[in-house]
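All protein chains but one are shown in place.
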Amino acid sequence: MASRIEIYSPEGLRIDGRRWNEVRHFRCAINTHPVSSDGSSVIEQGNTKVICNVIGPAEPTLRSRVISDRVSISVKLVVAPFSMIERRKRPQNDSRIQEMCSSIQHMFEDAVIAHLFPRSQIDVNLYIVAQDGGVLQACINATTLALIDAGVPMYDYVCACTAGMLDREVLLDLNRIEESAMPFLTMATIGGTRKVSLLQLEMTVQFDRLEPMMAAAMSGCHHIRDLMDSEVRKHGKSRLERGSF
Amino acid sequence: MPLSLTEESYLSVSLSQRPPCRPDGRDQLQFRPIDAAAGILPTTNGSARIRLDDGGECIVGVKAEVIAVSRPDDVHVEVDCDIVGLLPSSPLQNLLCSTLETAIKNSLPSRLLRITTKYRYKIFVDGIILDHVSHPLTLFSMTTYLALLDTRLPRLAPDSIGGNDNDKDEIGIPQFSSDWADSDRLCMSWSPPLVQLAIIVGKNVFVDATGEEAEVSDGGLLTVWHDGRVVGLRVVKTRDSSKQVFSINSISNAVEVLASASRDIEKALKEIRTS
Partner (left out) sequence: MPTLTVHTSTDLFSSSGLSHQAARSTNEEFDGEDVVMSDADSAEGEAIEDDDDDERLFSLDNNENGDGDARVTGLVKGRHIVTPGELVTADSMWMRGHGTYSVGVKSYSSVAGTLTRVNKLLSVAPLRGRYDPKIGDHVIGRIIDVGTRSWHVDIGAKQAAVLMLGSVNLPGGVQRRKSESDELQMRAFLKEGDLLNAEVQAVFTDGAASLHTRSLNYGKLRNGYFFTIPSSLVIRSKYHTFELPGGVDLVLGVNGYIWLRKHTQQLGEQGVSITRLAEEAGWEIYSDENEYISVNTRESIARYANAIKALEYCEVGVNEARIIAAYEASKEYKSPGEMIENYVKKRIVKYVLLTTKG
């Protein structure tokens, strides 16, 4: 089906009218669920929407989750059955979901300053309510924002972005149709640095094309970091200003 | 979270005395304010979100699928929900899904889901309860109600409706109009059922009970409200150690209270759609 659509026009426009190096419409908000969680966020990247709630750091609910020298993070992901065009109910133990959870968990175990909260736990609950490509990146970005809202110390923002390779063209931040038409990778960086904390590529790509993809994804990550940072500052500023009320 | 014995006795005396005094001073029939949004998810046929001020939150998406059927009078509806923090097919989840599913199936006329003689819409109602402090039944039902009000089903493409009924049947898979504006609201002539829960403490009945109020209740009663009438009721366990034995009086009292509450809720929810 995807082959019938022109993914990348000769004029350099993609199906949704973007250029190769443009990210989709990005919207985020923090502190959206102040009553039910310690930290929360909502992220919209194109038509992908993710809600994140963070509970903790708190006393572990199970003895088995106590780690004596660091905080224990657990990630739960709920994919709404109505999140895609075709309705699909995924069981909680779906291996794909499990894998996403564990990669997010491992990444944030290193991104938060874990030794500051020994013998405590952080629960990250992610809800994918609409998906149109780039689900993993949206989950990572949402988790970062929610952890910041919860006041959990982190070395830097963790921000993620995808990049794909169509013939010889690199495309940034793919939507669902683009994802199904070309190999793509998801990358997460530690803030605005060149340190990569996650890289996932599940299709074959010629080795010499990997580097331009990674370079594009990295610049996308840095761009998203700036967008998230300005939202956090905006939120913080308004909190302080309202404090003078 | 368990209450301490003194808290429990404070609450149970407050709620069972006459007149009762709820911990937040509400009237027996008074609901807490809610925050509601409809039509929030473009990938669905209908969607809604409701939040309570105790942090409880529910998102419901309605999806329609085209299925081929042999028995034309069946109503194909499936209700499912995820309650965060509970395992799948927990008693609570089963209660929520089966109550809503039965209520919708019993009240939805099959002609509304008819496409051609061979094809029908199947309606999937999926909910996620992100957080709940009080019993999630009312929350889930209100959100479902709102999502169903928001639901639109696409019409057949104009060129596929030619001549008489026989022509239509010969077309294999129905072709739909690609214009989203060219769709019908599911609730043009039908209004969805509303399930409401009240808790019973002694001789008193309360709607929209908070978690702590439910902790001292004798039990709960749910009613299914449709088209201005109560069309079903059921006794519900509201806490682990509830007695669940009520007098006929308190049950009929609860039904009355719920009927009047359901009427108000229905009106309030319908106003959201029109505004």
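We call the chains A and B, going by the order they appear; numbering starts again at 1 in every chain.
By our rule, a residue touches a chain if its C-beta (ideal position, glycine included) is under 8 Å from a C-beta of that chain, and two chains touch if they have at least 3 such contacts.
Small disclaimer: the values here were computed from a predicted structure and weren't measured.
Colleague: Looking at the whole complex, which visible chains does the left-out chain touch?
Modeller: A, B
Colleague: Of A:39, A:81 or A:220, which residue touches the hidden chain?
Modeller: A:39
Colleague: Which candidate, B:21, B:67 or B:173, sits in contact with the chain we can't see?
Modeller: Hidden-chain contact among the options goes to B:21.
Colleague: If the hidden chain were put back, which residues of chain A would touch it?
Modeller: These residues touch the chain not displayed: 27, 29, 31-35, 38-39, 42, 44, 49, 51, 56-59, 113, 116-120, 129, 148-157, 190-194, 229, 232-233, 235-240, 242-245.
Colleague: So that we can see where the missing chain sits, which residues of chain B does it touch?
Modeller: On the side of chain B, residues 1-7, 9-11, 13-14, 17, 19, 21-27, 29-37, 40, 49, 51, 53, 55, 57, 207, 261, 264-265, 268-269, 271-272, 275 touch the unshown chain.
The rule is short, and it goes like this: only the chains that are shown with their structure count from here on.
Colleague: What's the distance between the Cα centroids of chain A and chain B, rounded to whole Å?
Modeller: Going by mean C-alpha positions, chain A sits 32 Å from chain B.
Colleague: Tell me, which parts of chain A touch chain B in their complex?
Modeller: Residues of chain A touching chain B: 33, 35-37, 47, 49, 51, 53, 76, 78, 80-85, 87, 89, 91-92, 125, 127, 129-132.
Colleague: Going by the contact rule at the top, pick out the chain B residues touching chain A in the complex.
Modeller: Going through chain B, the ones touching chain A are 41-44, 47, 53-57, 59, 61-63, 65, 80, 82, 84, 88, 124, 126, 128, 130-131.
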